[in-house]
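The structure appears right after this line, and notes come after that.
The complex appears here minus one protein chain, its other protein chains still in place.
Chains: A and B, in written order; residue numbering restarts at 1 for each.
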Amino acid sequence: MSKGDLNLLEGDSQLSASTLPPSEAAPQAEVTRRGFLKQSGGAASAAALLSLPKASAAATVPVPATGPAQVLGPGAVPATLLVNGKPQKVMIEPRDTLVTVLRDRLGLLGTKLGCDRGGCGACTVWVAGAPSLACMTLALDVAGLAGQPPQAITTVEGLAKGSVLHPLQQAFVDKDALQCGFCTPGMLMSCAALHEQARAAGKLASVGEKEVREAIAGNLCRCGAYPHIIEAALAAAKLPTAPAPGKGGVK
Amino acid sequence: MNAFSLTIPRTIKQALDELTTPKGGPGKLKAGGIDLLDLLKEGIEQPGRLINIRRLDEAPQALHEIGEVKADAIPEGVWRLLPGSNDGSPPPRRDCLRIGSLATLAQVAAHPLLASKVPALTESAADIATPQIRQAATVGGNLLQRPRCWYFRSSEYQCAKKGGSVCFARDGENDFHAIFDNQVCCAVHPSGTAVALTALDAILSISSPQGDKFVRLSSFLVSPTQPGGAIGRENRLEADMMIHAIWIPSPGPGERSLYRKVKQKQSFDWPLADVAISARRKPTGNKELEAVRIILGAVAPVPHRARSAEALLLQSPSLDAERLRKIGQAALTGAIPLSRNGYKLPLVSGLVQQAIAELLS
Partner (left out) sequence: MSRIEVPVGIVGVGLNSEQREVPDGTPPAWRDNQSLAQVGKSPTRIDGADKVSGRARYTADIVRPGMLHAKVLRSPHPHARVHRVDLSEALKMPGVKAAVVLPHLLGIADDGSARSTLVNRVRYYGQPVAAVAAQTLEQTVDALSKIKVDYDVLPFVVDREEARKPTAPKVFEQAVTARGSAGGGGSKDKLNQQGNIRGPRRSAPRGRDVDKQAAQVTQALLAGPHGVRATYKTQVQTHSALETHGMVAEWDRAKEELTVWASTQGIFSVRDDLAEYLDIPATKVRVITDFCGGGFGAKFGAGNYGVLAALLAKEAGAPVRLVLDRREEHLAVGNRPGSEQNIALAAAADGKLTAIEVKGFGFGGAGAGAGFGGPALSMYDCPAVYVEESDVFTHSGPLAAFRAPGHPQGAFALEQAMDELAERLHVDPLTLRDLNDSHPARREERKRTAASFGWSSRTPTGQGPRLGKLGEIRRGIGLAQGCWYHLVNLESSAEVRIHRDGSVEILTGVQDIGGGVRTPLAQVVAEELQLSIDKIKVTIGDTRLPPGPGSGGSVTTASITPATREAAYAAKQALLKELQAVLSLDQQPELQGGNVVGVKGGKPITPLPFAKACARMRRAEVLGSATRQPDYGATATGKRGNFAAQLGGVQMVEVEVNTFTGVVKVLRVVAAHDCGRPVNPLLVHSQIHGGIIQGISYALFEERRLDPRTGRVLNGNFEQYKIAGALDVPKIDVILLEELRGRSSTDVSGIGEPATVPTAAAVANAVYNAIGVRIRELPITPARVLAALASQRGDAKP
């Protein structure tokens, strides 16, 4: 070790239970909740001292941590998905991905399956307003289960308001931001999420090319429509009175 | 994917209990699930049970949140592993950044406090995969991600890492493989945040049935040839444990860090090599360095510390082209390229030079 090294201590304890030093008893936390602190020790308790962003704390639904672990499946179990603002009861196997359930059970065929490995973004939908890969999401992970509400799913079908296209959908048509159209639903969901997040932050008009490119970096378009997609996303951002999206909007 | 049951524990303890319960065979923890689903879909992993820690009722904050903890509130386990003073006395307590293991890469990438204190980490998180993946993937999961070696990832190759007898890549298509420590398994560690966090001297707190454990990331990640290492795994996490949080000593004045990654293409690609550097300047005001860590990624089974380069860099604050070249060269000390990855030598050398120039000049 060189003299000026950043003080790396050699020989950390082994991770086996016998040799690792037990952690210090939990210091008194400013905020204490539930009984878990005693179980989890210092690491968790320290979290109570963090300066926490308020939004996420508020988003938690408090459920007493008293019941046993739920075991679902391996067969199909009844669950509720909240898709485009509508609760949908559906039987789901633990191994079912969200894209399968949306397409095969709920008949929402706008969401496409391109690679089934998260490599192309064709299956992009919003989960609680964030662009997510429906092929890499277990449907039960976003479903309503005992004690836990479903997360809001928005698919391309939920982007338009009735027959009125979302401004981005219209811009995609106007700028010819598509060719074969297979990537388009996923591409739209990524672009629209960028827009809605920018809108929520009051920054829609200043959405720039770099942000658009980054927002769609996980969406593959084999036809190469990118230049027009970028144009469309920028043009839609500049619209004076872009209305808010349809059901299941973005946080 | 094979059929499996999904267990939804309410508490961490339940999650750990589920991991060790004999009923239904061994379970796998699932957080963001990105890497796990990949492995399941390829049939590399076929667990009978998944234990979903994404929706614990208990302690969502402790597991998800990011913030700074004052020196007097850090757990002793973290304190013991903090960087020591140069005179050999016990390490002083100091403020630490704490990241819940279930924080997503997107949250890490966008976190203003982290961006200002440990830019190497936010840069590494922001450069991983795609926006959609960063939205789901957790930082804990990223540290535990299995290698991307295409032989390992194909169920058709029973490679040494999967219990077979051969490393197919060693004499096969090894463009994207290790140039260091590549004699047993030449798959590289895939985690970009691991590179940054190693440079930042991060400490993991780990939940286990016996209570919390603490370990430096640099000793947590082990190559098959290192003490405690085994070819079938990339770290020392036991079957009944989970990463709870990541602790990073808050950088003091004069400390800075950076992460840079070389990708063949700029949209969704794995690094050909990446580097994270953390450095502390002497308080004297000239540009002399007191400490530096240069950690290389995608070149070895675990993040690789370029000690010779560090030593050379500490010798003098001068960064003329010739010295930089020598430091870049020193970063290759010990490298033994394979048949198809010799290009990584100039690439790593060049990357290290660029990164140093950017961080320090």
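Just so it is clear, contacts are C-beta pairs under 8 Å (C-beta built on N, C-alpha and C of every residue); 3 or more make two chains touch, one makes a residue touch a chain.
Keep in mind that what you see is a predicted model, and the values were worked out from it rather than measured.
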Among A:I153, A:L178, A:A193 or A:A235, the residue in touch with the chain that has been omitted: A:L178
Touching the absent chain when the full complex is considered, from A:L82, A:L133, A:I153 or A:A217: A:A217
Residues of chain A (touch criterion as defined above) contacting the omitted chain: 103, 107-117, 119-120, 122, 155-157, 159-160, 165, 169-170, 172-174, 176, 178-185, 188, 212-214, 216-230
Contact set of chain B toward the excluded chain (per top definition): 3, 148, 150-151, 154, 156-157, 168, 171-173, 175, 262-270, 272, 321, 324, 340-341, 343, 346-347, 349-351, 353-354, 357-358, 361
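Throughout what follows, only the chains that are shown with their structure count from here on.
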Cα-centroid distance, chain A relative to chain B, in whole angstrom: 23
Chain A residues within the chain B interface of the complex: 1-9, 11-17, 20-24, 27, 34, 36, 39-53, 56-57, 60, 63-75, 93-95, 97, 116-119, 121, 124, 127, 130-133, 136-138, 140-141, 145, 147-148, 190, 213-215, 217-219
Chain A partner contacts - residues on chain B that touch it in the complex: 1-15, 17-18, 30, 33-34, 37-38, 40-41, 48, 50-52, 54-55, 57-62, 64-70, 73-78, 80-81, 83-86, 91, 98, 100, 106, 129-133, 135-136, 201, 205-216, 218-220, 228, 236-238, 241, 244-245, 266-268, 278, 280, 289-293, 307, 310-311, 314
